[in-house]
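Heads up, one of the protein chains got dropped from this complex, but the rest are sitting where they should.
And now, chain A:
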Amino acid sequence: MIKVCDIHKSFGDLIVLDGVSFEVGDEEIVVILGPSGTGKTVLLKIIAGLIKPDAGKVFFDGQCLQEMRPAEIYELRKRIGFVFQGSALLDSLTVYENIKLTLEENTNWQLARQEERINRILEVIGLTGKEKLLPKDLSGGMMKLVAIGRALALDPPYLFYDEPTVGLDPIMKARITELIVTFRDSYQKSGIVVTHDLDAARKLGSKIYMLKLGKIAEIETIEKEKYE
């Protein structure tokens, strides 16, 4: 369970987040909607520990992120898969190596076990056969799929998506939305999706919040039957 309590963040005189609080339950996906430039990505990065808030706290299963030592934060991050808006693939590594890096650095798995895991992920994201390509050879949608694959490598319980469907064609958008729904329903992943795409928000989230002028408000709770 993730609990976000009274987060404040300003950049100079610009107040970006002004007392944001919400919770993400187990096996639940929360969607944060809002126009561009309202601080959705900043909020997501604060929850992931990439940006320090001016005030407020984030709790993961009761553990306060702001009270953790750096080593503990790195350990926590192994339980979070983060899909960046621009995919943020390491451009000197192939698709295969991008996914493998997480396993290489964080596990002592034998090569065969790593390969098995990577092949399974490539199958799930539908990129089998593309493992030797570099990020520069991929389309925007494929890069997004690799970023999702990389986020899944350690099988984390939490997945954070920053604008997962932005800038994609309708087919790729539907494919990625379907994948996120699959992870939620079949793999019991909790998560936060930040988007300005209302259609995707309704398909993905059990709760939808609107972030505007630094404040957050719940605008919709999808009924459990419909959600499932």
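Note that a contact is a pair of C-beta atoms (placed from the backbone, for glycine too) under 8 Å apart; a residue touches a chain by one contact, two chains touch by 3 or more; residues count from 1.
Just so we're on the same page, contacts and distances are computed from a predicted model.
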item	value
Listed names "RNA polymerase sigma factor", "Glycosyltransferase family 2 protein", "Phenylalanine--tRNA ligase alpha subunit" or "ABC transporter permease", matching UniProt entry of the absent chain	"ABC transporter permease"
Which residue of A:Phe84, A:Phe183 or A:Tyr209 touches the chain not shown here	A:Phe84
Omitted-chain contact residue, chosen from A:Tyr74, A:Trp109 or A:Tyr187	A:Tyr74
Per the touch definition above, residue among A:Thr38, A:Thr102 or A:Ser190 touching the missing chain	A:Thr102
Touching residues (missing chain, whole complex) on chain A	45, 48, 50, 74-75, 77-78, 80-82, 84-86, 88-91, 101-102, 104-106, 150, 153-154
